[in-house]
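For reference, the structure I am asking about is given below.
What you see is the complex with one protein chain gone and the rest in place.
Per-chain numbering from 1; labels A and B assigned in written order.
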Amino acid sequence: MLFWTYWLLAALLLALIARELWRASEWRMQLAAALVLLPLLLRVLLFK
Amino acid sequence: MKLRAAIFAVGVLSLAIYTGLGFRASQVDEPLYPSPSLSKIVRLSEYDSRLRGTRADTDVYEFGEPDGGATILVLGGTHCDEPASYIAAYLLLENIEMERGRMLIVPRTNRSAMSHKTIGEAHPPTFDIPLPNGVRPFRMGSRYTNPLDQWPDPEVFVHSPSGQELSGADSRNLNRSYPGAANGNFTGQIAFAITELVKQEHVDLVIDLHEASPEYPVINAIVAHERAMDCASMAVLDLQLEGLEFALEPSPANFRGLSHRELGDHTLTHATLMESANVSQGRLRGKTNADLVVSGLDSMYVRAAKINMTRVPYDEKGIPLKVRVGRHIAGFHKLISAFSQLNPDRAAAFTGIPTYDELQQHDLGIYLDPHDHP
Partner (left out) sequence: MIRHWSLALLLFAASVQAADFKTPVLLTSGGQSADPQMIKTLLTRENIPFTYEPLATSAMLAGQGALIIVLGGSSKGLGAAKVSAEQETARITELLKSAAEQKITVLAVHVGGKNRRGALSDEFNKLGANMADEIVVVVGGDDDGLFKGIAESRKVPYSSAAKIADLGGILRAKFAPAQPTQE
């Protein structure tokens, strides 16, 4: 139960940050968002 | 702007695929080649069905037949960042020929821990053992169950049934989770299955293989439950007669969750555990790579030994993997011979396993060569 709660949180965060990557105008913000996406993506895909 | 975002997104995806494939590769078991003396392979989930289909379900290799001789259980890879532990178990299962008694070998006791690495340790994904023709790669894993299988950690890990409190990460430490509980967490289920295995197979002697950093006090040692003390002290004396320094350590009665304590208390087995010195686990180590795992040579430890900061002798020769595996194999020989002397009616006998000296002379690769097997 707790596992899937955390997974949902990770998935939600992933979606929010992907949206941020898409919307941000400054390249630094976009790069930062991209870097944060990576571990969340691996987590949501249950690779790591 | 959108184009840039798309480029970044593609970059992230590529990186995710690249690293994801790496992580996936670490979840694939390397092949093992059991000796012809193998009678059967069962899965650990036979002893606790909840493990079926999970990353912790692991092979239990059985050699020999129930013939009145002792049943012995070897646990390798309880902590998968302690390579001598599982390489010794691999070597045993690829070479042993049982003559009397039964040998059960679980080479990846915490198989989930073999599927990832501990964050911050910089351990290499694999290391190579040289063979007569080529090399054989082996994975390096973690001390802990993969968080993909048990997540998140509690703030405080409360051991069941004792109520002992340890740090949250230890909830994923198999050797703090014995005897395990039917309704416990994932790691506790692995412990429970091993405890059930010991009970149902009437295991007489458990040998749990470990390594520890050279500055750790319990090192180059055999730890024994009270019931196994006579057997372990005989083994230690025999090892010393052969020039191998081993200390005898009693299993602490008030430190719960350890295999020797709980298997000794909750079953009728003689529970023992062995430790060798592994610099790639040590807190004083320098550069951490595959070479360090195999050579066991670290210049920082040479310096540390000079100022008496290590609990084992350490010099420019290092403590290579073949020495550490050799010590485990030597301890295996002596524990079984001591058990057999003390319990002649339940004696066990085997061949095919090198002595410490033979292993040092011929190197590990000779005994781990897959081409030698049918």
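Operating definition for what follows: a residue touches a chain if its C-beta (ideal position, glycine included) is under 8 Å from a C-beta of that chain, and two chains touch if they have at least 3 such contacts.
Predicted model only: the values in this text are computed from it and were never measured.
Enquirer: With touch as defined up top, name the shown chains that contact the chain not shown.
Expert: So, spelled out: the chain left out of view touches B.
Enquirer: In the full complex, which of B:Ala247, B:Leu284 or B:Met309 touches the chain missing from this view?
Expert: The single option touching the absent chain is B:Ala247.
Enquirer: Would you mind spotting which of B:Met234, B:Val323 or B:Ile336 touches the chain that isn't drawn?
Expert: From the options B:Met234, B:Val323 or B:Ile336, the contact with the absent chain belongs to B:Met234.
Enquirer: So which of B:Gly163, B:Pro217 or B:Pro344 would be touching the chain we can't see?
Expert: B:Pro217
Enquirer: For chain B, which residues touch the unseen chain?
Expert: Residue positions of chain B that touch the missing chain: 217, 224, 229-230, 232-234, 236-238, 240-241, 245, 247-250, 252-255, 311.
Assume only the chains that are shown with their structure count from here on.
Enquirer: Taking each chain's centre as the mean of its CA atoms, how far is chain A from chain B in angstrom?
Expert: Here the centre of chain B sits 36 Å away from the centre of chain A.
Enquirer: Note which residues of chain A are touching chain B in the complex, please.
Expert: Residues of chain A touching chain B: 2-3, 6, 18, 21-22, 24-25, 27, 30-31, 33-34, 37-38, 41-42, 45-48.
Enquirer: Going by the contact rule set out above, which residues of chain B touch chain A in the complex?
Expert: 1-2, 4-5, 8-9, 11-13, 15-16, 19-20, 23-24, 116, 148, 151-152
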